[in-house]
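With one protein chain held back, the other chains of the complex are shown just where they sit.
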Amino acid sequence: MTDPSAAYEVVIGLEVHAQLRTRSKMFCGCPTAFGAPPNSQTCPVCQGMPGSLPVINRRAVEFGVRTALAFHCRVNASCRFARKHYYYPDMPKNYQISQYEEPLAEDGWLELQADGQPRRIAIQRLHLEEDVGRLIHEGTLETAHASLVDFNRSGVPLMETVSQPDVRSPEEAAAYLRAFRAVLLYLGVCDGNMEEGSLRCDANISLRRWGAPDLGTKVEIKNLNSFKNVQRALEFEALRQREALDRGERIVQETRLWDADRGRTRTMRGKEQAHDYRYFPEPDLVPLELSRASVEAVRADLPELPAARRQRFVREYGLPTYDADLLTQTRALADYYEAAVREVPHPKLVSNWMMSELLRAIPADDERALAASPISPRHLAGLLRLVADGTITGKIAKDVFEKMFRSGEDALTIVGREGLTQIADTAALGAVVDQVLRANPKAVEDWRRGKKAAAGALVGQVMKATQGKANPSVVNSLLEAKLSQL
Amino acid sequence: MITQLTVHALVEQFRRGAATPSAAARAYLDRIAAVDPSVRAYITVTPERALAAAAAADARWRAGRPLSPIDGVPIAVKDLLCTKGVRTTCGSRILEHFVPPYDATVIERLEAAGTVLLGKTNMDEFAMGSSTEHSAFFATRNPWDLARVPGGSSGGSGAAVAADLAAAALGSDTGGSIRQPAAFTGTVGLKPTYGRVSRYGLVAFASSLDQIGPFAKDVIDAALVLRVIAGRDPLDSTSADVPAPDFVAELGRPIEGLRLGVPQEYFVEGMDPEVEASVREAIEVLKRLGGRAEPISLPTTDYALAAYYLIAPAEASSNLARYDGVKYGSRAAGARDVIDMSSKTRAQGFGPEVKRRIMLGTYALSAGYYEAYYGKAQKVRTLVRRDFDAAFARVDVIVAPTTPNLPFKHGEKEDPLAMYLNDVLTIPVNLAGLPGVSVRCGFSLAGLPIGLQFIGRPFDEATLLRAAHAYEQATGWQTRRPPLP
Partner (left out) sequence: MGGRIETREVEQVARLARLELSAEEKERMREQLDRILGYIDKLRRLDTEGVPPTSHAVPMVNVMREDEPRPCLPPQEMLANAPDRSGDFFRVPRIIED
């Protein structure tokens, strides 16, 4: 599915806009909170009123530098802002203050895991800019007679990061975005919330014959607001382009919009006319000259990043790469893991339980939900301690986990109250086994005739009779002994 | 007449109790009612606001606690400075009914100093012009000869001060829009160093060139107003963190030994002989006062105008993009869609000069032309600066004419390029960000005022004003009044 044809190589570049987690907007003091009533978080600056002037938010610059360093970029000694012109009713000044020549940072890379192997995707540039307002159409964009504009979002700080066309498959594009988001979350510079638009992705994709020196004609796809959509849209587009090329058609350079409902990309009307953005240096802002010392101070303050932490998890806890990859997706998840392992020194057990149980209840990339989890690392460790020392069985533990998740109680309380302690006593279990053998002559008969699988059904009956508290290995050896004596 | 007093004389009366701010405000409002119908300096007069502010100033002077050395002084401001609750039109149809929800920083500072806002003065639309004929509403007349223009774009502010319709006024200067109308109206017009005065709330024409400054009846008054409006503003990233000295205190120092540069390129071909004669005579006066004049050369002068007519329209095309009928200002009716709506809104809302500059600026920035036009102009700008740097290594102040000609008649300069050439001696100063002031240096035989321009080093308004003041004191030109009732 990801490789549309052996005949072509897929070439993808990604452009990610991340909303920076500042308290105020990029160029004014308005707050950035999501979901406020329309036009309640604006001022003359972010509404582009005549006479208003922008002033750079220092923290946004710091966040940009922090991210640039995490992506191994060169932070430019001098950078400046520029005006990018185009008309759209959600853009109050009809120009966006962005960066063009002399961006904040250039030439870095992001490491991701592709088929269990590390891959580096080169990053071309990273720059800061302001967001636009939000448009609500009365109906759909096509059918609306009028649209409504809310400028709350206008002026919110964005960081745009452009990759080189190094991505080679739609899956890899999704992996890039996951790894990208993980770094941002580790750095604390973005909340990574894709539903609220804190992270938005545009992609360009082209196909070329294997070994061809030049890139094919690229198509830009907009509106990719989830990992799944990035992958689906690129898969669709790769296929569309391959089929067109196979028919001997030429690919038109254009911007296409991803329609998630219909599962296809479509041409944005009238986009054939190339934009002329008329960039020029923003005269209302002065250049930034970040000293080496200030950049180095930010570097010294960088937290451990996902790639390093993943490697450390493998090294220090002996985890498989797969586990380490999953558990280091967000800083909160990795912190959770390490907190639990500190309490109960069984790294693989903790990993298994987090992957199978915890992450079934809480999405792996949802830091907020994890922080609100009714099962804390300490609680999880408490449960796993009971599993590790044989107090309860794995099966019981799963039930206890469910109960803990619902009630927020700790494992010991639930186990004590409900008498769920494991039965490993051979005399007590032997009586149950005898009872089960007597009650299931058909299964016993089957076993005798060589259907060894019948033993499984008998184990199940024993577990049922003990409400799952029976130690499965004791039950197994008892059964084996008793059956062969029959 | 109280309206004929300079600011410092008026304030002296407040101090002595010989007059009150309310009396002054009423006198000005009465005179505006009587005389402004023939001068047409104001777009909007704000009597209630003025009288309320004056009454508050009365109380402070009575209590002997004025807020500043210009507390209670009636002032007019160009109608491109945002005034909360008072419409701000920029001389344009598109903003005819625009009422800002905030005050420009200079308005806040003037009010914090206790001054009394009389109203908003006429201007060329969005400050584009040199005659105040390009206001969307009406043309302002020159108080010295009502058939002639007061200069522009701050012609309303210049005319208001010249006609005693305000004690002082604020204008803005992007390519000469304070100094040229000051020369034409015989007032003192000061363009401070770029960054000296906050631009927050000044509706932008060309952001890298715009600067707010005072019009006044004499140099002392200009210094008094500058002191109040100058200084770093956290809302304007380009406002400089340079302390504003007591400009008035500096005025007393003699100019003995001051080195005066006379740029040969500023005595241009085709210059009015009466202007040239007055300026040459003024230089002789300065020499008699102890100034050491010497010829200097500013070789890039001839190219500055061309560079300006790329940079200013380019920035303007960008700054004026926001007037699209979405958020404020007028909106054309009956549009098919949003593109049609903004194209029509802009077609109906902007006058021909504004459209011309938007077109020129858009063209200069567009793909394929940027390097040849905008990029080239920015390099020329560097050369203009270097000229001045070299000159200021040898001299302290540059002395030159403000404009090459006398105030012209309404409708006389129909051709845009001919109008642009009027700014040839003021524009280099904006490109280099320097301070410049125009003071009266005589009259033509027909009784039209002539302007003398002083240009100073960055942030050295003190020396600039000192030279201008010394000249003014030595000649007394400022006592002559225009032929008005």
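Here the chain labels run A and B in written order, and each chain numbers its own residues starting at 1.
Here, a contact is a pair of C-beta atoms (placed from the backbone, for glycine too) under 8 Å apart; a residue touches a chain by one contact, two chains touch by 3 or more.
Values in this document were obtained by computation on a predicted structure and should not be read as measured data.
*Asks:* Out of B:330, B:422, B:438 or B:478, point to the residue that touches the absent chain in the complete complex.
*Replies:* With B:330, B:422, B:438 or B:478 as choices, the missing chain is touched by B:330.
*Asks:* Using the definition of touch stated at the top, determine which of B:147, B:347, B:390 or B:446 touches the missing chain.
*Replies:* Candidates B:147, B:347, B:390 or B:446; residue touching the omitted chain: B:347.
*Asks:* Any idea which of B:360, B:399, B:427 or B:467 touches the chain not displayed?
*Replies:* Only one of B:360, B:399, B:427 or B:467 touches the chain omitted from view, namely B:360.
*Asks:* Looking beyond the chains shown, say which of A:57, A:99 or A:229 touches the absent one.
*Replies:* A:57
*Asks:* In the whole complex, not just what's shown, which of A:51, A:108, A:216 or A:283 touches the removed chain?
*Replies:* Spelled out, the listed residue whose C-beta touches the missing chain is A:283.
*Asks:* Which chain B residues touch the hidden chain?
*Replies:* Against the left-out chain, chain B lists 97-99, 101-102, 193-195, 208-209, 234, 237-238, 240, 300, 302-303, 306-307, 309-310, 317, 321, 324-331, 335-344, 346-347, 350, 355-356, 358-360, 362-363, 366, 373, 375-383, 385, 416-417, 420, 430-433, 458.
*Asks:* In the full complex, which residues of chain A touch the absent chain?
*Replies:* Where chain A meets the chain not shown: residues 22-24, 28-31, 37-44, 47, 55-61, 78, 85, 87, 89, 94, 135-137, 141, 144-151, 268-271, 273, 276, 278, 280-281, 283, 285-290.
Definition applied: only the chains that are shown with their structure count from here on.
*Asks:* Measuring from the mean C-alpha position of chain A to the mean C-alpha position of chain B, what distance in angstrom results?
*Replies:* 57
*Asks:* Applying the document's contact rule, which stretches of chain B touch chain A when the two form their complex?
*Replies:* Within the complex, chain B contacts chain A at residues 80-82, 88, 90, 95, 98, 100-102, 104, 199-204, 206-208, 234-238, 314-315, 317-318, 321-322, 324, 326-328, 338-339, 342, 362, 365-367, 370, 374.
*Asks:* What part of chain A is in contact with chain B in the complex they form?
*Replies:* 44, 47-56, 83, 85, 87, 89, 92-95, 147, 149, 276, 278-280, 283-286
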